[in-house]
Each structure stands twice: as structure tokens, then as C-alpha cells.
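Structure first, then comments.
Missing here is one protein chain; the remaining ones are kept as they sit in the complex.
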Amino acid sequence: MTLEAFFFYAFTTLALGGATLAITRRSAVHAAISLMVSLLGVAGLYLLLNAEFLFVSQIILYIGGILLLFLFVIMLVNLDAGRGLRQFHQRWPLGAAVTAIAGVAFAILWSRAKLPPSQTMPDVGNVELVADTLLQDYLVPFEVVSLLLLVAVVGSVLLARKRA
Amino acid sequence: MLEGYLPLFVFLVLCIAFPLAALLVGKALRPSVFAPAKLESYECGIEAVGGARGRYSVRFYLVAILFVIFDVETVFLFPWAVRYKQLGWFGVAEALVFLGILVVGYVWAYKKGALEWV
Partner (left out) sequence: MDFILLSILKTAIAAPVLLGTLAYLVWIERKVLAHVQLRMGPSRVGPHGLLQPIADAIKLLTKEDFIPSYVNHVYYWLAPWLALMFAVTAISVIPIGPIVEIFGVKTNMGQADISIGLLLILGLTGMGVYGIALAGWSSNNKYSLLGGLRSSAQMISYELPMALAIASPLLIVNTLNLREIVNGQAGYVFGIIPNWNAVGGLQMFSFLIYLICAFAETNRIPFDLPEAENELVSGYNTEYSSMKFAAFFMAEYANIITACSVATTLFLGGWHPIIPNELGGQFIPTLICFFFAGVLFYHALNPARPSDRLSMGVIGAIILGLGLMFQVPVVKDLAQPLFWFASKAGFLIFVFIWVRGTVPRFRYDQLMRFAWLVLFPAALLNLLLTAFVVAAKSN
């Protein structure tokens, strides 16, 4: 087994194992940490695909930002008080049906889609590549992102300040 | 590509091995004397009232979510900085628009008092 294959299977195990734990754990903190492991695995897969910038963005934004926010909320409101309740299990037939439909749809899509052959990255740095694409070819979407962030600022402040 | 990252994984393995070694060696050396007082949580010697898990200020949440938003912005700035020489004045204009919109959000949050910690 080559080194790359070893890392591929290691990262995949992390990603899938973490994801499975994230949805099966009853404790909110367990679930959040499992999700972190899963995201780390995905970051590793990005690394294997030579997408270095995506790899660090995943670490900085998802693990260091968004997931930390989850953990924060869990710590702030003591979500573990609800771990004894069984309410999430009542709708399981519906959930199973939705999952089955989505799975079939995905299988059909996958069998029909013509996936482009995998390409290796050119030898310019990955960040430079991202910069060129983002700042020249996709300039307008890039600027619109800041509008999206603005909306997010407004929304979060309003949510948190509701009682004031 | 992955080659450059290998030392990182070597270090990571070391970081996992070291605590295991420290714990095993420590386990053999250290005493373990049972006393009920040691099992209580330490709150200045006074007996703890209630559990620690409870509700804390929403400020912490607000800080975290604002951090996530502005963090996305800073991550976008890094590719911009790396290609800055090629972009020239065009790059300045891009950043001015991008940051300008966010500064509006920042000022608005400030006006709402979301950035004050009272």
C-alpha cells in the first residue's frame, strides 16, 4: 500500500466514522467533537487532492470557527439536559423514507453523470490559483460574499439582542 | 505535495506518543490515596452549590458568531494578499469594495451596541 493510499483510507475513516458518531451520540458535546473529527478527515482529503488552501480554510473556518461556535452554544445553555429525552425517535419512519429517496436519487445521478477525468493541479501554488480564479474570473460573486456576510452580521446581532 | 506535510505527521505521532508515555510512567510512579474530599470540585474550599452547567451570558455567543463572520472575511483576504503585486490598483479597489461592505456591518453592530461588553 502506498503512503498516499494509507492516508486516503485513514482520512476517509476519520470522516465517515466521525460523521456516524456525530448523528448517533446523545450527548451534544460528543456529537460536536465527532463532527470535528469528521471535518478534520475531510480537510485531510482536501490535502490529498492538493487543494491546500481549501485544507487550511476548512481548519480555520469550520473547525476553528463554526464548530467552536457550536461548542460554545452547547456550553452556554447546557444542552445535555435534553439527552434523556427520546423525542427525536418519533419521526423515524419519515426520516428513513427521506433518506431512502435521497439515496436512490443520488445513485441515479451518480450512474448517469459523466465525471470529468481527475486532473492534477498545475505547479503554481494553490493559493495563487485560488486568488486568480476568485479575484479575476469570479470577481462579482466574491464581492457578493461580503454582502452575504453583512446580512449575517445583521441577523446574528438582531437574534442575540432581541430582548433589548 | 504530500511529502512536504510528512514531517507534520511525524510530529503529530510524537505528540500522541508523548502523553501516553508520560501517563504510563506516571502511573507507575505516583501515589494514589483515596479520600472523599478529593472527589469534590474545588471552589475555594466551600462546598459547591449546584452543578456548573447552566446558562451563561449570551454575549459569548454573540462574540463567537461575529468572529465566524469576520473570520470568513480575513480568510478571503489571504489569497488577495498573495496575489497583490499582480493585481495592483485593481486589487486596492477590490479590497475597498469587499471591506467597505463589511465595515458597514461593523459600524451597524457597533451602533447596536453588540460590540460592547457590559
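Residue numbering begins at 1 within each chain, and the chains themselves are lettered A and B in the order written.
What we mean here is this: a contact is a pair of C-beta atoms (placed from the backbone, for glycine too) under 8 Å apart; a residue touches a chain by one contact, two chains touch by 3 or more.
Predicted model only: the values in this text are computed from it and were never measured.
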Absent-chain interface as seen on chain B, which is shown: 3-8, 10-12, 14-16, 19, 22-23, 25-26, 29-33, 38-44, 48, 51-53, 56, 59-60, 63-64, 66-67, 70-71, 74-75, 77-78, 81-85, 88-89, 91-92, 95-96, 99, 103, 106, 110, 115-118
Touching residues (missing chain, whole complex) on chain A: 29-30, 33, 36, 52-53, 55-56, 59-60, 63-65, 68, 71-72, 74-76, 125-127
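One rule holds in what follows: only the chains that are shown with their structure count from here on.
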Centroid distance [mean C-alpha coordinates] between chain B and chain A, Å: 17
In the complex, chain B residues that touch chain A: 1-2, 5, 53-58, 60-62, 64-73, 75-76, 78-80, 82-83, 87, 91, 94, 97-99, 101-102, 104-106, 108-109, 112-114
In the complex, chain A residues that touch chain B: 3-4, 7, 47-48, 50, 52-53, 57, 60-61, 64-66, 68-69, 72-73, 75-78, 80-81, 121, 125, 127-128, 130-132, 134-135, 139, 142-143, 145-147, 149-150, 152-154, 156-157, 160-161, 164
